[in-house]
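Please find one structure pasted underneath; my questions will follow.
One chain of protein is taken out of this complex; the other chains stay put.
And then chain A:
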């Protein structure tokens, strides 16, 4: 695939928010007019082709005529869109020019004051780059900064602002826009497919070896350039992940340009999700390779409120402070989301010709993020099992036996809590199983038995679809949520003598590690099972585990080579067991 240079896109008008500019390539022509002036001066190697929504980065240069027609088409579409979009706006007496843009772009921070990010973090980033750019270039070993944080906390915006402050050129890698395969084939005349990961690898390889050539050819001073890697290529499967990891590690070890890598974490580190675990692993490996890591936290609702009310002032909107409060809270620290909500909200209020005072009475936002809670928070709720102290008065339509009576919950329905925590049945069951015994009364063995039995029921349900012939996903979904519900409600019901609240840590299930080790040991045994029976026949692993291994331990001095091997795995298992113990104690995560 030619056209690798499309990959080093140096963009001037890309938003401070990653991923957001992706779909709007065609807008750029109309947008650049109203750009804020204080921009980092940027070189462009290409007119942002890689970002066009329907045109992949591999498009050949020769087809520029066709391309421009597509751009035209897009502009038409955009006009249409704006007409629809601004239909309401016109009535409010605002010009089209302001409506052209989403506020997220319009109020992109340009100075440090405008950043909503915590000052300390900004300072940290700034001083890091200052050290690299101004003071000395090659004395410092590390040239890579890893910034992590949830979406919309201003990771990219901070980099942009810092770069403009330092007067540095910002070169950027953006993941090329994905295309539908058929479109891709249609657009590309020749060549075979190059995966995004390949492109990224090639890019990193080039930057490591030659620096940023395209930028120096644009006549910029070489002294101050920052490389920004926004959004790593999507990887799937272990092989691809290892490649990405190696490639990034190489970059960390050998690059001489100050580089910022932005990693969006999705806040699910505590789950069993493999993607999240991989990201965590990636941080660690980058850090061990010598990269500096700065973690951004969600933006505080006060900071969001400040920004929002400033926007309101500038837009001359009259939005009640309660509303801003509500939007800020609903955003969950995602400033981009908060601004978009605000814009939408302003639209909505003005749509019917109400007086602007009316929204103060409306506290219910019909949009915004769903409230989420972390998995640990949810687990804490289930395990602590807080109940009201008195049962509700009034006649119960379904009288129950004394022993089945429980006081009402001090929380929402367990299923609701589960859905807020995005709880998957399997990890929920594992976590509950690991931790529930700590939360039971010292004397209540009956409770323990009931709880564990319910967890067993959940396990049976979870297994029931495993390897079924025709996978019926819908049915599986039902089974999954039923299992989660049984696990949670079983724990809540079974724990009939809840302990008074006290501090408790929630552990990660030991089960996962123990399963890993037992699988490993099993593999070892499978390899050895042909060695008994004089190598003429094979043997059951359970027989090896229960009969051969213990005997071999006694007979070790008489063993021949292959049996010594068997023994060594036994010893190894013992060691790893100790390791495991150490690890889990490190892994203990505090609940609150």
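Here are a few things to note about the model shown:
By definition in this document, a contact is a pair of C-beta atoms (placed from the backbone, for glycine too) under 8 Å apart; a residue touches a chain by one contact, two chains touch by 3 or more; residues count from 1.
As a working rule, contacts and distances are computed from a predicted model.
Per its UniProt entry, the chain excluded from the display bears the name "AAA+ ATPase domain-containing protein", taken from "AAA+ ATPase domain-containing protein", "Trafficking protein particle complex subunit 13", "Trappc2 protein" or "N-terminal E2 ubiquitin-conjugating enzyme".
Considering the full assembly, A:449 is the residue among A:127, A:449 or A:505 that touches the omitted chain. Shown as candidates are A:284, A:437 or A:478; the residue that touches the absent chain is A:437.
Residues of chain A in contact with the chain left out of this view: 429-430, 433, 437-438, 440-449, 451-453, 455-457, 459-460, 462-464, 466-467, 469, 510-511, 514, 517-518, 521-522, 525-526, 530, 532-555, 557-558, 560, 563, 570, 573, 577.
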